[in-house]
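One structure follows; several queries about it will come next.
One protein chain omitted, others in place.
Just so it is clear, A and B label the chains in written order, and each chain counts residues from 1 on its own.
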Amino acid sequence: MRAREKYPLLNSFLEGWSIFRQNLLGRIGLVLLIMFALMAICSYIPPWINPMYNPMTGVDPLITSCTPPSWAHWLGTDFMGRDILSQLLAGARVAFMVGISAAVMSIVLGVAIGMTAGYMGRFVDTLLMRLADMIMVMPTLLVVLILSAVFGQLNIWTIVLIIALFRWPGVSRIIRGQTLSLKQRPFIEAAKVAGASHFRIIFQHIMPNVLPLAFLFMTFRVTSAIITEAALAFLGFGDPGTVSWGMMLQWVWKTGHMFKAPYWLLPPGICISLITLSFYMLGRAMDEVLDPRLRKEDQTD
Amino acid sequence: MELRKFIFRRLVQIVIIFFVILTVLFLLFRLAPGDPVSRMVDPDMTPEDAHRLVVQLGLDKPLGVQYLIYLKNFVTGHFGFSFHYGEPVVHIIWNRLPNTILLFTTSIILSALVGVFLGKIASWHKGKKTDSVMTIGALVTHTLFLPWLALIMIWVFAYKFSWFPINGMISEEVWLDPDSGLIAKSLDVMYHMVLPLSTLFLIHFGAYLLIMRSSMLETLKEDYILTARAKGLEERTIRDRHAAPNAALPVVTSVGLSLAFSINGGALTETVFTWPGIGRELVFSVSQNDYPLAQASFLLIAAVVLVSNLVVDVLYAYLDPRIRY
Partner (left out) sequence: MALLEVENISIGYNTRKGYLKAVEGVSFELEEGQSLGLVGESGCGKTTIGMALMGLLPPNGSVRDGRILFEGNDTLKMSMDEIRRIRWRKMAMIFQAAMNALNPVQRVGNQIAEAILVHNPDLEKEAALSQVEELFDLVGIPRERLTDFPHQYSGGMKQRAVIAMALACHPKVIIADEPTTALDVIVQDQILEEVRDLQKEFNIGIIFISHDISIVADMCHDIGVMYAGQLVEFGPWQAVFESPAHPYTKALLSSFPTLTGKKSDLVPIPGETPNLIRPPAGCRFCERCPEAKASCEKTPPEWVDMGSGHKALCSGD
């Protein structure tokens, strides 16, 4: 029975891919994303070529202040003489790390809570969903702010965890809905009759059917994690040891160079905006895959 | 009647949530690693004053009693003294609240109205150039990084062209002059509000445009639109009087769902433009380790978010007769 349930998955995956490919927004988004991924990978190259290109600690012996683009430094240097391009590439790496980790963590949490709520029903369900509602109302950025007031400077992983703690309600709602409808299906009944424990039913029968949906749904909703981290870093509450695009903007702002160095001000902001745009486009294309009503080919237009 | 019951129910929910937040904040500040006393009492105070404050806040008593004192202080408006300003916190945040509300509500209302209007037009010209331009415009502006956009706005319009002030909400010359009347002062505030408002507007209107557009396209497929057409109504009447009111409802919902996002944006905007609101105060107080002020600012912002949610819900209930009747 498990195998038969796995096959339609592969089938729908391939079908989904062809629909995805045809969507213009999806294609553009994918191209942009690949570009950023390449940036992230290339971030290892400059410091390897020459330690002066290290985004955090690299210092050009000849330069100790903010300079415009030159042959040695394609995007110029920041106020300490560090290479801006290296920082930009490192920022891409951080963005992916933050985005993906936050997404994975929130999926894990959201799936666990959503399945429990859907399966247990009644009191547990109501309690969890009320909790979800409360969390959804809170502005994540400001919560992290107040937490850093209490706990001091936060480390990047802590930030990612807190962001994930505020993202799971969205996932859990979807998963809960799926679980509720799966609960009624005959194969669950059969498992119960066969004497399977609740735990086993949830993990062996419900989870495999629910997980792909969770991944698909959340994969391209990583953007708010990236933006939140960027905003935090911008305000000066990010991890001081991590070079992110938000951190770059903080430096250009706080050191008073924002009017004088467009080569420093513009690239990080453009990157954050573009990566947000690309994930948004991918998310829309994914919507079309998931929701058949949105597909263009079925419309008689 | 239904509406009143609805409002009451939502009000109760909000009070409960606020209460939970209050409690969580209490636990955070008292139980987190480090000395809670230093978090509540200004290190620069004299030992006698400090001791008096400790007694007032009940920091020397067991946790349960502390909690009750905390609640009592909250209800009576005693939020402690700001380390940085040296004034009672409640005065400061009370002072900041109107500024935030002014900026926040104006930006939401403006972006929602314009977004809905343009979204309606975009849906009507679906597939044509007008639609593409609007959709792409909405997409691009919506994904811009807000603090960055704010910096660019300042750079271009305040620095390069000097059309607008670089920061702040008021010009001292206008406000300190005993002869300037209400109008002059209001105009001055509005003058300072242009850039922050534009920034918030640009970031937010796109979302509403896109939602209204797709909502209109969905609504236009409904049977009652066919009925309206069959009745012999002109297309424009159908669009404006039958489709738009129905299509606007999901937009209201989405305003509610994105309130947290909007408040984040509000705080960032206030910080970059040095607009003296509570958002900025929160950011500032955290960076200065001014704990009492930070705590109170956060609570006030939470209250603003919750009340806004209520307002949006009530608005929706008012607009959709299926809920009211």
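Here, a contact is a pair of C-beta atoms (placed from the backbone, for glycine too) under 8 Å apart; a residue touches a chain by one contact, two chains touch by 3 or more.
Note that the coordinates shown come from a computational prediction; the quantities given were computed from them, not determined experimentally.
**Q** Can you say which of B:40, B:200, B:228 or B:294 touches the chain missing from this structure?
**A** Of the listed residues, the one touching the omitted chain is B:228.
**Q** Please identify, in ascending order, the residues of chain B that touch the omitted chain?
**A** Residues 222-224, 226-234, 242, 245-246, 319-322, 325 of chain B touch the chain that is not shown.
Following the convention adopted for this analysis, only the chains that are shown with their structure count from here on.
**Q** Which integer distance in Å separates the CA centroid of chain A from that of chain B?
**A** Here the centre of chain B sits 24 Å away from the centre of chain A.
**Q** Report the residues of chain A in contact with chain B in the complex, numbered from low to high.
**A** Per the stated touch rule, the residues are 134, 136-142, 145-152, 224, 227-228, 230-231, 234-237, 249, 253, 258-259, 265, 268-269, 272-274, 276-277, 280-281.
**Q** How about chain B: which of its residues touch chain A in the complex?
**A** Where chain B meets chain A, its residues are 17, 20-21, 25, 28-29, 32-34, 39, 139-140, 142-149, 151-152, 154-155, 159, 257, 259-261, 263-264, 267-268, 271-272, 279, 282-283, 285-287, 289, 291, 294-295, 298, 301-302, 305-306, 309.
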